[in-house]
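Heads up, the thing below is written out as structure tokens.
Up next is chain A:
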Amino acid sequence: MPVVWIPALLRPLTGGQARVQAAGATVQAVIVSLEAQYPGLQARLITDGQLRPELAVVVDGQTSPLKLRQPLTDASEVHFVIAMSGGAGP
Partner candidate 1 sequence: MRAFEYHSPDSLEQTLTLLAGPGQAQPLAGGTDLLPQLREGRRPADRVIDLKRVPELNALTYDPARGLWVGAAVACYRLCHDPAVIQHYPGVVDGAHVIGAVQIQFRATVGGNLCNASPAADSIPALIVHTAVCHIAGPAGARTLPVEAFCVGPGRTALAPGEILVAVSVPPPAPHFGAHYLRFIPRNEMDIAVVGAAAAVTLAADGRSFVAARVALGAVAATPLLVPEAGAYLAGRPVTAETIAEAARLAQAAARPIDDVRGTAAFRRHLSAVLTRRALERAVERARA
Partner candidate 2 sequence: MTTADKPTEFKVLGSTPLRQDGVDKVTGRAQYGADIRLPGMLYGAVLRSPHAHARIKAIDTRAAEAYPGVRAVVTAQDLPELESKVADLGEGSMNLRYQSNNILARDKVLYFGHAVAAVAAVNAHAAEAAAALIQVEYEVLPPVLDVRQAMRPDAPILLAELRTDELGQKGEQPTNVAAHYLDEAGDLEQGFREADVVVEREFTTAMVHQGYIEPQNATALVTADGQVTIWCSTQGAFGVREQTAEILRLPVSKIRVIPMEIGGGFGGKIGVYLEPLAVLLSRKSGHRPVKLTMSRRDVLAATGPTSGSYIKVKMGANRAGQITAAQATLIYEAGAYPGSPVGSAMGVIFAPYRIPNARVEGYDVVVNKPRTAAYRAPGGTNAAFASETVVDELAEKLGLDPLAFRLQNGVQEGDRRVNGVAYKRIGLLEVLRAAQSSAHYQTPLAGPNRGRGVAAGYWGNYGGKSSASASVNADGTVSLQEGSVDIGGSRTALAMQLAETLGLPIEAVRAAVADTDAVGETEGTYGSRTTFATGWAVYEVGQQLKTQLCERAARLWNVAAEQVQYAAGVFTSGEQRLTFAELAAQLDRLGGPVVASAAVQPKTWGPGFAAHIVDVEVDPETGKVQVLRYTAVQDAGKAVYPNYVASQMQGGAAQGIGWALNEEYVYDAQGRLLNANWLDYRMLVTLDLPMLETVIVEVPNPGHPFGVRGVGEVPIVPPAAAVANALYRAVGVRMAELPMAPGRLVAALQARQG
Partner candidate 3 sequence: MSAMTHVQTTLNGEAVEFLCEPRQSLLEVLRETLGLTGAKEGCNNGNCGACNVLIDGALVNACLVLAVEVQGRTLTTIEGIAPPGGLHPLQRQFLEHAALQCGFCTPGFIVAAKALLDRTPRPSELEVRQWLAGNLCRCTGYDRIVRAVLAAAEEAQT
């Protein structure tokens, strides 16, 4: 299962856990399964069907322009990070 790193501001929703596992073949699917485990997370990550504009999705160290539609593997590591001006971090 992909490993999801939970943004610090959302860790109260995961009981303080910084890393959780969640099933899903895309980022969107992973968020849906996160929501099942930790109700309320989805609304903090997605607005109007899109990833919140201040966030970037980083999968395996690379910021994904596909965002929610980015495919994942079981070994994927997923981060939701603050989008940097002029692009996200590495």
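By our rule, a contact is a pair of C-beta atoms (placed from the backbone, for glycine too) under 8 Å apart; a residue touches a chain by one contact, two chains touch by 3 or more; residues count from 1.
Quick note on selection: all candidates are chains of the complex that A comes from, given by their letters.
On a predicted model such as this, the values are computed, not experimentally measured, just so you know.
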For this session: Would you mind flagging which of 1, 2 or 3 touches chain A in the complex?
Result: 2
Exercise. So in the complex, which bits of chain A are touching candidate 2?
Worked result: 5, 7-11, 18-19, 43-45, 47, 52-55, 58, 61-65, 77, 79, 81-90
